[in-house]
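Every protein chain but one is kept in place in this view of the complex.
Chain lettering (A, B and C) follows the sequence in which the chains are written, and residue indices restart at 1 in each chain.
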Amino acid sequence: MSITIKIFGQLAEIVGSNEWHVQDASDTNFIKERLISDFPKLKNFPFVIVVNKKFVNQNQKIQTGDVVALLPPFAGG
Amino acid sequence: MSITIKIFGQLAEIVGSNEWHVQDASDTNFIKERLISDFPKLKNFPFVIVVNKKFVNQNQKIQTGDVVALLPPFAGG
Amino acid sequence: MSEKKKRKVLVSGAIAPEFIANSIAKHSSKTTIGAHDIFLGQVRSDVIGGKTVQAIDYTAYEEMAEEKFHEIREATFAKFSLSCMHVYHSLGAVKAGEISLFVFVSSTHRADAFDACRFVVEEIKANVPIWGKEIFEDATHSWKVNTN
Partner (left out) sequence: MSEKKKRKVLVSGAIAPEFIANSIAKHSSKTTIGAHDIFLGQVRSDVIGGKTVQAIDYTAYEEMAEEKFHEIREATFAKFSLSCMHVYHSLGAVKAGEISLFVFVSSTHRADAFDACRFVVEEIKANVPIWGKEIFEDATHSWKVNTN
């Protein structure tokens, strides 16, 4: 399955876009590995992955229609 | 020595005045005893005595020129 | 003598929201400030013995109160890392729903503002000689008692 991932803040700056497309995105670990392989600068960059606006703390399968986003550390306030 | 004592809040209401005059006011214990003897209702009423705007926690001699005040519990805010 | 100039804290009547807005606006030139904490005490229409409070009439031992406010100010600056601090307390009648206490503390980081603001409010309640006569609709009254 090909999905479009939303990217925010400094992460979007590094990737060069607010969106990033991944082919065969089976689960969140796959997405993370693929991201780091495409953008090696992100290896030591802290980010979290959210699926349907919920934090994902362990590997999670991606379903059709899931909204996936990559978020750098928050800086509100 | 005769001194004039400032009285505030509910204490002033009970005493019926913002000022109270005491003859031979030698020390703060004397003042307290005299107050309670003149106004028996104050026997169980909580108040503090201040001399020159400082709290007096033990008996203190009264000097000429001292400013003495009787204060009911504070309720600022 | 202290370095910081003494300001008058006691003001006549309620503290208006516009006054608070002006105080906030004045801080826009102080760009080391990152956090403000503002406490406002508002007069409640408490029901006491079946009667409803319409207003509180505040009185103070004014000279001592201003001295205590100044001591609290000095202690707060000594204890916390603050950019500035402003305190206003009403004297006279303040109606239910109006504001009688305005504590405004500013710092670079939020922890100092939060800690200092709370410290100031607790110190005021405990140590400043101010009293409040709670006025009911029938013109009778009771005396305000502070709680925690």
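In this text, a residue touches a chain if its C-beta (ideal position, glycine included) is under 8 Å from a C-beta of that chain, and two chains touch if they have at least 3 such contacts.
These numbers come from a predicted model, not from an experiment.
Colleague: Among the chains included here, which ones are touched by the excluded chain in the whole complex?
Modeller: A, C
Colleague: Name, in rising order, the residues on chain C that touch the hidden chain in the full complex.
Modeller: So the residues of chain C touching the unseen chain are 17-18, 20-22, 24-25, 27-45, 96-99, 106, 108-111, 113-114, 117-118, 121, 147-148.
Colleague: Which residue numbers on chain A touch the omitted chain?
Modeller: 6, 8-10, 50, 53, 69, 71-77
In the analysis below, only the chains that are shown with their structure count from here on.
Colleague: Using mean C-alpha positions as chain centres, tell me how far chain B is from chain C in Å, no decimals.
Modeller: Chain centroid spacing, chain B to chain C, equals 26 Å.
Colleague: Return the distance between the CA-based centres of chain A and chain B, expressed in whole Å.
Modeller: 72
Colleague: Name the residues of chain B that each touch 2 or more other chains.
Modeller: none
Colleague: Which chain C residues sit where two or more other chains touch them?
Modeller: Counting only residues that touch two or more other chains, chain C contributes none.
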